[in-house]
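Yeah, one chain of the complex is gone here, protein chain that is, but the others are all in their spots.
Moving on, here comes chain A:
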Amino acid sequence: MDFNTQLQYIPTQTQSRFLIRQTENWNFTIQDLTSMASSFTRVISGRNTAVMLAMGAGTLTSGYLLSDNMEAAERRRLYPPSADFPDLRKHNNCMASALTPGIYARLSDKTTPNNWTLDQCIQTGVDNPGHPFIKTVGMVAGDEETYEVFAELFDPVIKDRHNGYDPRTMKHPTDLDASKITSGFFDERYVLSSRVRTGRSIRGLSLPPACTRSERREVERVVVTALAGLKGDLSGRYYSLGDMTEREQQQLIDEHFLFDKPVSPLLTAAGMARDWPDARGIWHNNEKNFLIWINEEDHTRVISMEKGGNMKRVFERFCRGLKQVEHLIQERGWEFMWNERLGYILTCPSNLGTGLRAGVHIRLPLLSKDARFKKILDNLRLQKRGTGGVDTAATGDTFDISNLDRLGKSEVELVQLVIDGVNYLIECEKRLERGQDIKIPSPVPQFRK
């Protein structure tokens, strides 16, 4: 082959293999791409060429297989994977710990059926090196298939984040039977409020990092239509973020219901704030204890809450509401994203499984100052947060205490764990009040094998 030959490629039926030649640092070879129709029938204008650049000085770079669907390949794959591998030396997140050049090379040409790529999964982790103390996940899913297509990266991240849970060999239990809960009523001298939240995704529509405006609007339509069918104590109404009046907005703020445009770079770098506030909104029942966020970080976030310590009732309403919503969307031919390896599929791998965070706002003035507090929480598999949410510090003696785990245990198991754990904390507080000593409990077992 002539050293100055622009390019060589051997097209096969659906794939193109090509060789890229580089004569010196500054010369670039041109590659003709076979134009292929995508699901959106895109028309590639004018010349169907793309400029290809090879790396290294005077080396022959061998080509690589392009998949059927060339969208991602055309957009990003102008270089061998080694040229595009991110610089993660200063990074501390689950993605950076798991991603190797080998994994990147093997996955970088793949796309999901919706054209979601590896680069898009990891962009948020590349852009947010992370915190020395808090390990963020550093990657998101664009659709349900992401977890399969990019399993080689997602599986180790899931394992890292979910205490060794192995999606290849384990099954996740789903159990929304609230009647199994025992002793779910807390001492209200300590527990100020109780809350359970989770997320649900609508199968067949892309997730918030990837969805188009029309998909997002479809999510809103499907969910709002279903919610309109809720009756009794669950009947309520929808407030679209873009259309609400100032008065409605103030009301929702005062009730602590309103969610705002994400400002966290963890979310904005993942593209979740695009087109804000188009197709975003809040639905709540008239009794204001069952609430649904639409198209924030997930398709839906479902929240059941009330003042006081009746966690059993909160969970019972949670399960009942979820089941009714699921039934209502199924009537119209939709369903939630779920599988038996990963449970409920959500945008962030940290929320897989149950996606459930059950917690209380609780006053623990004495226990919180005890040196053993953290160890007790760890062994009970609970975490503390400030009462403003995940990034806040506690004010005074009041904490948000909730389950750490999401995947590998069922909803019933996790809520029971929170109930038992919180009761234990209250018991400790009471003992300290009486001048008695407390014990660190033995660690709660991990998920059943």
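In this section, a residue touches a chain if its C-beta (ideal position, glycine included) is under 8 Å from a C-beta of that chain, and two chains touch if they have at least 3 such contacts; residues count from 1.
Keep in mind that, in the parts below, contacts and distances are computed from a predicted model.
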item: Listed names "Calcium and integrin-binding protein 1", "creatine kinase", "Translation initiation factor eIF2B subunit delta" or "Nuclear pore complex protein Nup85", with the criterion being the UniProt name of the chain not displayed; value: "creatine kinase"
item: Of A:Thr212, A:Ser235 or A:Gln446, the one touching the omitted chain in the full complex; value: A:Thr212
item: Hidden partner chain, touching residue among A:Val126, A:Leu252 or A:Ile292; value: A:Val126
item: Candidate in contact with the missing chain, chosen from A:Phe154, A:Trp334, A:Phe373 or A:Phe399; value: A:Trp334
item: Contact partner of the left-out chain, one of A:Asp109, A:Asp187 or A:Asp275; value: A:Asp275
item: Missing-chain contacts mapped onto chain A; value: 25-28, 33, 39-51, 53, 55, 71, 74-76, 78-80, 83-87, 90, 119, 123, 126-127, 204-205, 212-215, 217-218, 222, 242, 268-269, 273-276, 278, 332-335
